[in-house]
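Read through the structure below, which is laid out as structure tokens, and then see the notes.
Only one protein chain is missing; all other protein chains are in place.
Then we have chain A:
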Amino acid sequence: MSSRDASLTPLKTIVIDDPPLRQAPEPFDEGSAYDPHLPIAIDFGSSKLRAGFANQAAPTHIFPNVLTKFRDRKLNKNFTFVGNDTLLDQAVRSQSRSPFDGPFVTNWNFTEEIMDYTFHHLGVSPNNGIRNPILLTERMATVQSQRANWYQIMFETYNVPGVTFGIDSLYGFYNQNTSGNKTGLVIDCGHEDTNVIPVVDGAGILTDAKRINWGGRQAVDYLSDLMALKYPYFPTKLSYLQYETMYQDYCYVSPNYDEDIKKILTLENLDTKDVVVEAPFTEILQPQKTEEELRVQAEKRRETGKRLQEQARLKRMEKLVQKQEEFEYFSKVRDQLIDEPKKKILSVLQNAGFDDERDFKKYLHGLEQSLKKAQMVEAEDDSNLEEMNDDKTIQKFELLDIADENLTEDQIKEKRKQRFLKASQDARQKAREEKERVAKEEEEKRLKEQQWRKADLNGWIKDKRLKLNKLIKRRKEKLKLRDEMKDRKSQVSQNRMKNLASLAEDNVKQGTKRSRHQTTIDNDPNDTFGANDEDWLIYTDITQNPEAFEEAMEDEYKDIVELEGLLLEHDPNFTEEDTLEAQYDWRNSILHLFLRGPRPHDSENIHEQHQMHLNVERIRVPEVVFQPTLGGQDQAGICELSETILLKKFGSQPGKLSSTSLDMVNNVFITGGNSKVPGLRERIVREFTEFLPVGTNFSVNMSSDPSLDAWKGMAALAQNKEEYKKTVISKKEYEEYGPDYIKEHKLGNMKYFED
């Protein structure tokens, strides 16, 4: 498997950072060319503001519609930065705020300051107010208070002679069809919402127009929410701007969503479709050590370890000898006291610091046990050493055969030590023999297996497969059991509670009879609990011990791997793909492909920790305008809305389009900044082909920069004197009709109610 991994080329990684800061402030237009009669067109969008004089080909100022109040503490003065000027500095940019809340302007003080800035940069030379008439954009069927506030800003704050309100997407349509009486269908993909508006003879028919509450802003938020859920432990938090970059650069409309999601998470597809983005981070570089240094370090560590081990061993030995002496001494005491009267025994023992005889016995027993144990440990410890220098261990214990009376004090001490050493050597010997015996048995078993395999391969395979299946089944059952344990209402949990309850009951019963209680503590020969391995399951049933469970699972897994190894070697029909591990292969894991793309994941790699994979999201996010329910909007998508307008309105019959509808289909116009998502037009064409009667001719158009459509349309309208005159609301009219006044024209909003 690793060889296959190595053949994979690493994926290209794109580092997503905030866009770079601007270096130069927004330039001012030349004031010399200023003409006070030239209309000024302002597309006051919720994402960007575009402004310029109507005689120009394109807006001279395009900037994000935001503002920052910046406090200069040294001068004790506030500065206001607007639009592109907020992008000059990191701190200023991060504090920028929009006059909009969702689709509506809510902060009119900000609006006023942004308008100041705009007029100032346009080079307007004012005279008791702005002398130019203004064209403004408006949301389709906007709420009345928005317009009232705009009237106030325009007429009272700036004292403008006249203002034109129009719907941004209809301005855009007008720019495309300047003759002014074309019929068509406008699909407007904006920053805050998406609109479908039928146009007949150049006039927007708002009674049949529809709005979906989903735009580019919601799409970016949706992407950001999706990614936060996809990578809940992502080390850094990305900004809106970073997600916006991801959305604009890598999301696209799928031509056929349901077909695409079927195959997007496959290895072949992901190789081209998976986009790896990396959050910028500062890497902490560990000073690299040379090989020589590492070697010296390891050597040092090893030596220290050895020394410590040796020290510990000596200390242990000393302690043991001490214990041994103590044991011998007390054994002697015990032997001496055996025939003495009880009273004396007690006094002797109490002098030695014991409570009573029982305490003494207990102490002696404990001592004996710990000695035995220590000897065992010693034996095991030494077996490693021993294997290296086998001959050296045959030591002489000459003192052992000499009676104590014939020895000096030192020699007696030495003798005790020798006795202990001999005991441990014997234990070692025993352990070694046991090991050899086991090895021999293993060997015999192996040979038997081999013979069996040679004699009857099929039978052998059958047996092994059966065993393997049994193991796998048991593993699955255990995992299932564990999961069910977590659920309080499951059968298993209920059984466990029953077990616990019955055990509690048993305890009460036994507590009353002391004798029975004790039999369980002593080594009662009748108590066979534990002889059978299954007995111990009662504890796993009752206690929920995740570590023990994991350990048991691990052991079982080892058995499975061993069996699989045998089968791989000898069974021609058993391949790598049949192993349990292969089933956990990341290639087969939808989740891995979704989270980590078509490459194995290294969770230690700091770069990979900071990486996100965009795959399904690339088409899932832009899909919402076609299926708003995906994003939680209980609304029909743009194609369904178009279908209703074209097939059911304007006199169309099922299967037969009216001439108005035919004109509309022949002039479908896509506009708005969010329509820049690649593939949008193709998808709309595909869906129109599906719902329109077979053989209907239609055409779907888009301009080269849909975000400028509205402004260019305003400029075009202002150039058409005849049309333009009908749209302007003068200050006099405003004063006469008040802030509720709507002047209806082809590109503007209608009155709220029928006359």
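Please note the rule applied: a residue touches a chain if its C-beta (ideal position, glycine included) is under 8 Å from a C-beta of that chain, and two chains touch if they have at least 3 such contacts; residues count from 1.
In this text, contacts and distances are computed from a predicted model.
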{"item": "Chain not displayed: protein name in its UniProt record (\"Proteasome alpha-type subunits domain-containing protein\", \"Translin-associated protein X\", \"Replication factor C subunit 3\" or \"Vps72/YL1 C-terminal domain-containing protein\")", "value": "\"Vps72/YL1 C-terminal domain-containing protein\""}
{"item": "Contacting the left-out chain in the complete assembly, out of A:95, A:370 or A:633", "value": "A:633"}
{"item": "Sole residue of A:24, A:57, A:403 or A:694 that reaches the chain not shown, by the stated touch rule", "value": "A:24"}
{"item": "Touch with the omitted chain, as defined above, among A:79, A:240 or A:397", "value": "A:79"}
{"item": "Touching residues on chain A - with respect to the absent chain", "value": "21, 23-25, 28, 70, 72, 74-75, 79-82, 85, 88-89, 92, 101-104, 106-109, 112, 116-117, 119-120, 124-130, 140-146, 152, 156-159, 195-196, 206-207, 209-213, 222, 225-226, 229, 232, 258, 261-262, 264-265, 483, 589-591, 594, 616-617, 620, 627-637, 640-641, 749-755"}
